[in-house]
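Showing just some of the chains, left in place.
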């Protein structure tokens, strides 16, 4: 060891720095298990609670990916599965296939966690896997879920009831669409009541589509270059096109400085869906 | 198999994931055949019906492509032909040559299907072919056809009759032009009647060119970062320049926030054309 | 000596051009000759007639280019010369050197033809040559020449006379500048008479520079993402800077949504120039 670095503090610092800039931190399974109960990720809860971080990361295969054999790819995928399993107590990972549809991208992750740093830990370990080494990162969006702030029970009981009672009745959704949104300074400088008026119109426009389109909202101001990440699931893309055209036609749209750019459309790869694809 | 992944559910999940992130799913021909009758793609129908998805994907050759021998290329092209044939019951594939004309791109696909996921399946398999491995994706546009919503028989019988009776009388078109269009919030917030007034002017501007220029419209709002994909075919590019100048000169143009960017111009490679080129 | 290149005309022609691809497909000379008479490209005519397509393609050397030996490059250039010769009945190719001046680009082609598809054929063959394999395409502009539409003899006899009588009196131009132009919806929605007023001012601003600057205009609306390609030749770049400053200072400029972006400046490589460079 270099004498220059012999002191105890520097030694610790160096070792930590090594861990930080590089490889997979091999946390002992037992230590992890002790925290598991507390952090345990309940899918339905994590997807409905406020205060949950959502990270959307879009990837593109490097050209070398296409040169691998089937068995190599199977092996590589199995390692990512193990990694997702390893982190299941702290992050919930969904995978979407955008190849051929989502511009230059091939797939994206939607990752939920109560702690943003846990998402980073997972994604850094992912980049160390064989698959992670065969991708280029195209884009990252970061948001956090919050309680409804405009359409509340107290403020607008009827509309709220409509929202709450609206149920998705379509097939298991096959497509997901991610649309980042940024609103102008003029929007944010409207009074709350003025914005409430516009959000009522917005909500009324969406109500009729809630049987065929699922929605989820993440707040992003200050976390990335959008104000919101709007996430949709549907099997009826024509209804979706109608909904978005409808949302284009209300005054709120005049306050959009970013609406998409990019819009990312992919197919949903839930476990049950994967099985069905296999069975074909 | 890794013990960690031994459970039945996980095994299925893993297998599915492998299929998803990677290779060509080898669907048995017999299974496919059973669905063929139902999905059979009738070119003239698929090109005139509403509810059909259209995907435009633009490619650029990687430098390695130019190093291949003529016989290698011929072999590679034949495999793409087989792939198009294999999927002909679910997707209709047209190929256009943009090399030298369409900015940095070399060719693009226009793919029609009743199901967007089928387009993805085809395009993913295409990327696994030798040709697919020699290209870079530059851009993707996604739209869906709809019935005419402004100029209808009931609303404007005379103009509608003009539209319906207008017939393309030119040579077999040699060129195709793809122009994505996005309209401002101000446009979408006009009343339907105000927009109708502008679309009447638009339609009148196009009527005189319908003998020499074919048009087709796809709706994109929410599916990609445009509102429409406008697709044209012609052999008379001077008439086309006149038409587009004419469309620039009407009030509708004031509501365009994107009109092109990029405009993609290519030569049309219909099967009969390809054969002719081959025969030279 | 190759008999094919022996004639005096061929020598001059050859001297004026540099080019591109190519290829593989050796079209029999006899077949081509039969079409030659009809398509025969007369330089002075092709550069003055309406209805002629102009394609501007900008290239950058790949890093490998700089690794080649002088004799390899000489050999490669000779093949491009042959290609230009081969296509001389259908396309007229001019070459400009932008290295060191035109942003990231190294050279560009200006190609004229009565048929756009012929330009594509030439450029595709160019990409197949050894030189074409050592370049990256940065940009492509496509336009078509048209008769004067504002300043006509009938409408403005005096100004028209001034335009017609203005003669370039400078040295053989050493520099060419290509400036794409796009005008706003507001411009195109002005009445013809309003636009005529502005174009009179425009023309008056240019008249005093016509002794030292040559101009040529191509119409692009719908063919690429500009409305016009303005092409200039001069040996007096200070006069050119004065002219463009003058054109910035008239009302027409308020209607520009694109004016350059990029402006491409290169040195002209006419046959006589090349000889002069040799003689140095």
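The chains carry the letters A, B and C, assigned in the order they are written, with residues numbered from 1 in each.
To be clear about the criterion, contacts are C-beta pairs under 8 Å (C-beta built on N, C-alpha and C of every residue); 3 or more make two chains touch, one makes a residue touch a chain.
Quantities reported herein were computed from a predicted structural model and do not represent experimental measurements.
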item: Homo-oligomer size of the whole complex, from 3 visible chains; value: 5
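To be clear about the criterion, only the chains that are shown with their structure count from here on.
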item: Middle chain, criterion being Cα centroid separation; value: B
item: Chain centre separation (chain B, chain C; CA means) in Å; value: 32
item: CA centroid of chain A to CA centroid of chain C, Å; value: 49
item: Chain A and chain B, separation of their C-alpha mean positions in angstrom; value: 29
item: Complex contact set, residues of chain B against chain C; value: 63, 66-67, 70, 97, 99-104, 174-175, 177, 179, 237-238, 240-241, 243-245, 248-251, 253-254, 256, 260-263, 265, 267, 280
item: Of chain C, residues touching chain B in the complex; value: 24-25, 27, 51, 53, 55, 57, 62, 116-117, 119-120, 122-124, 126-128, 132-133, 137-140, 142, 144, 146, 183, 185-186, 188-189, 219-225, 227
